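Here's a slice of the assembly, chains where they normally sit.
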Amino acid sequence: MPELAYSLQAILFVATEPLHFNELAAAVDSTADDVRSSLNELKLKLKGTGLAVVEHEGAYRLVTAPEFAPVVKKFMISETRNDLSRAALETLAIIAYRGPITKLAIEEVRGVSSETMLKNLLQRGLIHAAGTSKEPGKPALYAVSHEFLQQFGLSNLSELPPIDGDDSA
Amino acid sequence: MTVSVAVESFEGPLGLLLELVEGGQMEVTSISITMLTQAYLDRIRRLNSHNPEELSEFLQLGCRLIHIKSLALLPQAGSDEQAEELNQLNIELEEYRHYQLAAATLARNSQHRTWQRQSVTKLDVSELPMPNIELGKLQEAFARAVRRAEPISPRGNIPAHLSQAEVTKRITDRLKSGSFELETLLIETKLRIAIIVTFLALLELIKSHAVRVVQQTQFDPIVIEAVNA
């Protein structure tokens, strides 16, 4: 039987936003009290490791531990300073011209999984989630960001250079 | 003895043969090859597939089975060859079976799948170095991705092109309202094949003395005129 504290850790790891302990309790089929004490236990267990639990207004998040902020920041800056890979540029182009667009639709154009590329572009602030599609499962839609437009000196997307994709040559 | 195995769907010819072999407790030997071939052919007859490619894959193995079966009818040499073919088929089936088992194990494993993080940690916008990309590169990348997404299929339909007759008609129609510069004709089309067709049509018209091509001095525009104009 896996420990409750670590079940919570696994859930906080995959969660996309801070989770309230009621939500956590529902996810692990436990009482709010048990969850609260397990979260405290988890905080202790994580002491000294690379990760930590932070609480804000009753909602919990898994983050990197404060002691590692310098090394994490250095890494992230060097990552975002690198040029975009060919694959990332392609993904960005598809989002610019076809967005708002779902991950699946991007993958249909590119023919390969694009999850990593999307995260990379999100991290660089070039794209952002822009609501959800009406398709089943309500997948997230992605669009280019304000920073993207600024970067290219565009005041809006209609200023993107046209694509003469219709000559099929 | 009748072979009766209830199968919902076959994944492929080897999968079907394997099911017949295992379900009917037969072996791929000279003794049971006739029975196996019959059972296999019966099943592909009932195979409800409208996909000719898929059907051809099943037929391919069917032909192979018939061939192996027929080898026994030949005197002497045939039975050696049959033994060899049967041996080869057994090896292939055995290899296929290994992967089928491995796939089943993998499927069980997927109950213990793992997940990566779903959210993204971001630096403050002020700390985010923006990458250096030109708009042209972005445009190029989009064109590249779209082109790759719709590859020109070697088996697809050949796109309709202008025929020489059409171009000839276009030229003669235009000549009705006087002569014109060659360039205006070529400007309409960017496709190489269309340019070639245009030149062919023009050469044909010159040969039949319907048009004349005139250039006053070098580098002057080339003008097309009707001969009887």
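Going in written order, the chains are labelled A and B, and every chain counts its residues from 1.
Heads up, the rule we're going with is that contacts are C-beta pairs under 8 Å (C-beta built on N, C-alpha and C of every residue); 3 or more make two chains touch, one makes a residue touch a chain.
Remember, it's a predicted structure, so these values are computed and weren't measured experimentally.
Novice: Please express the complete complex as a composition formula over the shown chain labels.
Specialist: A x2, B x1
Basically, only the chains that are shown with their structure count from here on.
Novice: For chain A and chain B, let me know how many angstrom lie between their CA-based centres, rounded off.
Specialist: Using C-alpha averages as centres, the distance is 37 Å.
Novice: State the interface residues of chain B toward chain A in the complex, per the touch definition above.
Specialist: Going through chain B, the ones touching chain A are 115-123, 125, 127-133, 135-139, 141-149, 159, 190-192.
Novice: Spell out the residues on chain A that touch chain B in their complex, using ranges where they run on.
Specialist: Counting only chain A, the residues touching chain B are 13-17, 64, 72-73, 76-77, 80-84, 86, 89-90, 92-94, 96-97, 108-111, 119, 122-126, 147, 151-152, 160-161, 163, 165, 167-169.
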